[in-house]
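Excluded from the complex is one protein chain; the other protein chains are retained at their positions.
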Amino acid sequence: MIFYIGPLVLGFFLGFIIGTRIKPSPESKLKFDKKVYAIVFIVAIGVAYLLGAFPYYQDIPLASGYASAIIGIIIGKLLFGRSKSSEGQIS
Amino acid sequence: MSEGIRSLIASISLALFAVTLFQAIIGFDQLLTPGISQIYNWIGPQIAPNAVTNVVFDWRAYDTLGEALILVTAVVVTLLIFGRGMVDLGGDEE
Partner (left out) sequence: MSIILKLFVFPISLIIICLGINTILGGHITPGGGFQGGAMIAGGLIFCIIVYGLKESPFKITHNFLSGMESAGALGYVFLGLAGLFTSGFFLYNLGVDLYGITPAVFQTLFNYPDPTSAGIIPYLNYVVGIKVMVGLSAVVIAFLESDKILGENEQ
């Protein structure tokens, strides 16, 4: 079966752009570490399965744009979401 | 003008307007013809399944460009008013 790369590529790109904007704030009391992102990923895959695919798509039973968006957010945070000391990359 | 003549003129004009309006509505469905809608309904599903997206982004895409430029203008004007400390527009020193 073939995968339609349109929603996969475009959803990943927009999620990546938003994921580069997540930066940790050092002086607050709340810490969002790796456990929170793992739980969010599992819940998002569950939501993508319950949403179902778009009407004419027959490749996978998930919502492909939703799954690639959450993967893009997490990869964007891991690659570019450093602390405030090195902010000169993408501003 | 006195009160009686004003109410008489108002009631006569209301009666004329009501007669004209109801005469345009009665027997309306014999006047309708589909026209261009048959062409749009035939060629629309060949482009995209959503008829609203066909009209807004394909056959009337130039109007959607105007809509997007309205949003740009609104954001620029809002940031100009509320960002007074950030932009130095010149002018006289206060």
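In this document, chain identifiers A and B correspond to the written order of the chains, with residue numbering beginning at 1 in each.
Following the convention adopted for this analysis, a contact is a pair of C-beta atoms (placed from the backbone, for glycine too) under 8 Å apart; a residue touches a chain by one contact, two chains touch by 3 or more.
Just so you know, these numbers come straight off a predicted model, no measurement behind them.
Across the interface with the omitted chain, chain B contributes residues 43, 46-50, 52-54, 56-58, 61-62, 64-65, 68-69, 71-72, 74-75, 78-79, 82-86. For chain A, the residues touching the absent chain in the complete assembly are 4-7, 10-11, 14-15, 17-18, 21-25, 27-28, 30, 32, 36, 39-40, 43-44, 47, 51, 54-58, 63, 65-66, 69-70, 73, 90-91.
By definition in this document, only the chains that are shown with their structure count from here on.
Taking each chain's centre as the mean of its C-alpha atoms, chain A lies 38 Å from chain B.
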